[in-house]
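Only one protein chain is missing; all other protein chains are in place.
Note that the chains take the letters A, B and C in the order they are written out, and that residue 1 is the start of every chain.
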Amino acid sequence: MSLALDLALCALILGVALATVAGSGLFRAIVFFIVYGLLVAVGWVRLGAIDVALAEAAIGAGLTGVLLLAAHGRLRRLGTARDASHGAHLLSALAGAALAAALAWAWFVLPLPERPGPELAAAMPRAGVENPVTAVLLNFRAWDTLLESIVLLAALIGLWMLTRERDWSGRLGLPQHSRAGGVLASFGRVLPPVGLLIGVWLVWAGADRHGGAFQGGTVLAAVGLVAAMAGLVRPPRIGARLWHVALMIGPAVFVLAGLAGAILAGEFLTLPPPIAKPAILTIEIALTASIAATLAFLVLGPPEEGRAP
Amino acid sequence: MADLATIALTAAGLFFFVAGTVGLIRFPDTFTRLHALTKADNLGLGFIALGIALQAETWAQVARLGLIWALALLAAGAMAQLVARTALEREDAE
Amino acid sequence: MTLWLTFVALGVLASLAGALWRVWRGPREADRMMAAQLVGTGGVGLLVVLAPLQDWAALDVALVLALLAALAAVGFVKARSDDGAGDPEEAPPTPEMMRPRQTRHDPRGRHG
Partner (left out) sequence: MTGLTVFALTGAALVGLGFYGLLAARHLLRRVVAFNLIGSGLFLFFGAAGARGVGPDPVPQALIITGIVVALSATALAVGLVVVHARAAGHAVLPEEPEEPEEPKDEGAT
């Protein structure tokens, strides 16, 4: 019976993906992709990966949708949102099918790994946190996470480099406005306090249950976007010093903690057990701020001259 | 007893979900569809959340279910108003 | 109980499939968008049902989904406004908008 549930869910996921790829029209593809993110989040819950489901729900069903819809709007105003039909691409279809078949074959021949990772189970008491996913992210594989937070910054710098000369000193994204007292403005007033609480709680709970800097940061970014789109808060300019601090503090604190580990434990990014818990919490809070700011700015896009309200 | 109530409530919730979808498929224009779905799916989610709340193990779970429903109501209300207004202003047909 | 809740979850999934039909069909962008909204509410409902079946932590995911349910719709009305940053309520209602609903027909009002 629970297999029926998985089969039905996966059939829907595949159907939605097929509609995204094969349907005509850019807008339809975008809406299907938003729906796709939603269903995949449910899929992650079925797989028992709640931490991933939280990230996918916030990003796949939330931020990506805003990003793509805004891009569609920009392209439409440029007169370039028309899709061209691509007919039947036999060769591409064959290539896709071959790739899928190869992966399916790999699944059946893949050797079953030794479960659960004995090293991880043995190491958990030294991690400083109860949630094994957070322990992996911020302690055992901290290198990955540190470099990942730098990749985010690199993407943001790349995006900012696309700014037109005349827009450079403007505020990020389009100048948002809304009718005072209207539905959008009221919504933008009611949602952020609740979202702020949920985001902070996700970070806080991430140490011992599900959640963490990535999930909480994404939720905070989404909340900030709602407030910005409702015209309640104005996005900063590229040169805003305070926001530079917000963008950099995550990686900076991470590196500092890594150096502290190098001094105390003799190896960069190794957190000795006595300081692991406070160190992880500090990194996590700083990282949340940086992730939230970076993701929100990435979705807002480079500054653009718009019609004055 | 709680199980029976859960079954009745989730059945009602499922009914409203299906009714909302049927309305979304069958109704003739954008605005009647909008009406059908905002009414039906919010009631559907409300009944399901109530039914599941009876199975909850802690009060924190009940509170979460209440918050989920409140957020869904807020989102659906705001979204229905805004999308309807957008649809009124623009006669787009893809 | 498990059997019944699984049945409810399957029912919600079937209802989602119906909403997906409307995303496919449109015909207007608003139709697709609100069908996607229904899928979002359905996804929240599905997660709520999964909570006792599988893991109560599914409620946390449902909470995040419910919180961000309107994000895409807000993005849509924004992107659809004249400058991509406006609010559909800013313009005063036109006489055309005030006409009784019955006279307004979908330009390509196919249904069924």
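The definition used in the following text is that a residue touches a chain if its C-beta (ideal position, glycine included) is under 8 Å from a C-beta of that chain, and two chains touch if they have at least 3 such contacts.
All values reported here derive from a predicted model rather than from experimental measurement.
Remark: the residues of subunit A touching the chain excluded from display are 2-3, 6-7, 10, 13-14, 17-18, 20-21, 24-27, 29-30, 33, 36-37, 40, 43-44, 46-49, 51-52, 55-56, 59-60, 63-64, 67-68, 71-72, 74-76, 78-87, 89, 91-93, 95-101, 103-104, 107, 110, 112-117, 120, 132-133, 135-137, 141, 144-145, 148, 151-152, 155-156, 158-159, 162, 212, 214-215, 218, 291, 294-295, 298-299, 301-302.
Note that in this section only the chains that are shown with their structure count from here on.
Spacing of subunit B relative to subunit C, judged by their CA centroids, is 9 angstrom.
Subunit A and subunit C have Cα centroids lying 22 Å from one another.
Contact of a single residue of subunit A with at least two other chains is seen at positions 27-28, 183-184, 187, 191, 194. Shown for subunit C are the residues that touch two or more other chains, namely 14, 16, 26, 29, 33, 35, 60, 63, 67, 70, 74, 76-77, 80, 87-89.
Those residues of subunit A that touch subunit C in the complex are listed here as 1-2, 4-5, 8-9, 12, 15-16, 19, 23, 27-28, 31-32, 34-35, 38-39, 41-42, 44-46, 48, 50, 53-54, 57-58, 61-63, 65-66, 69-70, 72-74, 76-77, 173-179, 182-185, 187, 191, 194-195, 198, 202, 209-211, 215, 219, 222, 225-226, 229-231, 306-307, 309. Subunit A meets subunit B in the complex at residues 25, 27-28, 183-184, 186-187, 190-191, 194. The residues of subunit B lying in touch with subunit A in their complex are 67, 71, 74, 78, 81-82, 94.
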